[in-house]
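One protein chain is absent from this view; the other protein chains keep their places.
Let's look at chain A:
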């Protein structure tokens, strides 16, 4: 009896979470322009989507910014971890505290703060400002992925490598790096995912004419939802699903605020 009630509860929440997503997916294959009428299976919205130059350029920006920001954030973040790890407790706390600011602060405040910075320094809003913004909010994810791995490493093996004549750089890449590699990779993938998903910060640091998929969707949805958007949703949902299956460590997701 209790088991059945529990199953029903799980099923209800499952429906609540996935019914909207499935609806979008079904509508993306609807031949009719009106979502209220089913007009047979069709892939025409997908065809139109790929012919829409604006959406395609938004897609290009999204992927380019995602990859570049994840790459820069991973390099900067991993280096930061090594440095911060070697610091004394007090300065380590200070820098980790600063690292937490973008994660704990509201996205809207991070967004406007960067917007004010770029205005003050006369930077033209565009691809570059979005990239800088994304690197900024991605670095903390890398640090929080790499730091635990770095803490688990044994200092003795690194010192042993140096005693045996390896240079610090060689000792690092031969001994420490393989141990923290899983953290570095998950930091990279996490950053990439966060970058693809971001809307709020991009909204404030983007210039006119430069869009990512998120800002493009926002603009389109405010004008009225077109079926191409359903096709786009389906593609994005499926891509995220695949990406997550690759990372496949749900308990480590969003380490930031999960605070436990």
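Please note the rule applied: a residue touches a chain if its C-beta (ideal position, glycine included) is under 8 Å from a C-beta of that chain, and two chains touch if they have at least 3 such contacts; residues count from 1.
Methods note: contacts and distances are computed from a predicted model.
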Original post:
Missing chain's UniProt protein name, "Na(+)-translocating NADH-quinone reductase subunit B", "SpoIIE family protein phosphatase", "2-oxoacid ferredoxin oxidoreductase" or "ABC transporter permease"?
Top reply: "ABC transporter permease"
Original post:
Which residue among A:95, A:127 or A:177 touches the omitted chain?
Top reply: A:95
**OP:** Kindly state which of the options A:47, A:116 or A:181 is in contact with the chain not pictured.
**Re:** A:116
**OP:** Would you write out the residues of chain A that touch the absent chain, in ascending order?
**Re:** 6, 9-10, 13-14, 16-21, 23-24, 27, 35-36, 76-77, 79-84, 86-87, 93, 95-96, 98-102, 104-110, 112-117, 119-120, 132-133, 135-136, 139, 147, 168, 193, 196-197, 199-200, 203-204, 213-214, 217-218, 221-222, 225, 229-230, 232-233, 236-237, 240-241, 244, 248-251, 253-260
